[in-house]
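Omission of a single protein chain aside, the complex is shown with its protein chains in their original locations.
Moving on to chain A:
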């Protein structure tokens, strides 16, 4: 099995040598950026924005103060790969943060960890303490002219804080709601300063790219999806867990069967959510596609955060939709009307449908109108993607839902 990112835990600083970071300290920053760009490392939080481009833009910003933020507010239901990295490869995550800070010229950084992640928070607190003692944080790091300070922020339980601008508001002590873009955080982020926000996995992958070389990395994967990806496999599979796969090496069905060892209790596979509950489902007939950004997109969904949720025939579709819609209803920040009110009405319609046992034509019409409006007009990614799951279930199982909840 591939172990680009997924490795045996290293928790003692003595066992970790920061090779990539040391190399970076002796390389012009432009070259590092160029490598990350060549590697075409896409943001692993879900949006998939090219990390190298982000780094380059952040470096070009002229400002006496800049910030880097490691987004470890892993909140997408079904996603737990960042937790894996924080618990097992914390030094690599720290190294990624150091590299990104050095490259863009930031002297202060934050790691914002989901509040429920008690163990990763404990670990990372120790990591920071040890790194400060060992001269990996502070002034003149490893004898260089690079000064950098890192602070851990514990999230307070809001899913919206996974959105980078909401996360920045949260660090500032503001109500966590998305900011209007532009300006992007790169131009005006934390306290109005240029701020680079990267996901945990993105930073860990950057370290590996530098360690193993761009060629090794780009040799892995498909035309548009280089390297590897951590998948959080969950749902009704026999062996859920974090798996690392090379892009394109397995189809989605193979992931379910080979890595997940098939459906629990010999059940029948119904559909797969490929990238967390904010992505559209892929039904049976679309599962024989390679796992890559481009193939999943062509099939009508999104890689998202890599949270693959496997759903069997055993489930009630209305229940599932209501469950997901209720999650988004309670997690919307409440700022924009289509998201706050739209999801609320969808939940209300689904609750009635649940009681009734099926959806009416009118439910379909209303939910479709609301999904479209919320997608087109919501203020941030949370709202825009909040009804993807519901809409796609409606689309693929229309007859079943109209006839009576798949009974």
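Here, contacts are C-beta pairs under 8 Å (C-beta built on N, C-alpha and C of every residue); 3 or more make two chains touch, one makes a residue touch a chain; residues count from 1.
What we mean here is this: contacts and distances are computed from a predicted model.
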item	value
Listed names "Rhodopsin", "ABC transporter ATP-binding protein", "Heme exporter protein CcmB" or "NADH-quinone oxidoreductase subunit G", with the criterion being the UniProt name of the chain not displayed	"NADH-quinone oxidoreductase subunit G"
Touch criterion as defined above, residue of A:24, A:230, A:336 or A:387 at the omitted chain	A:336
Touching the absent chain when the full complex is considered, from A:116, A:132, A:172 or A:369	A:369
Chain A residues that touch the omitted chain in the full complex	158, 160, 175, 180, 182, 329-338, 340-345, 348, 366, 369-370, 372-373, 375-379, 384
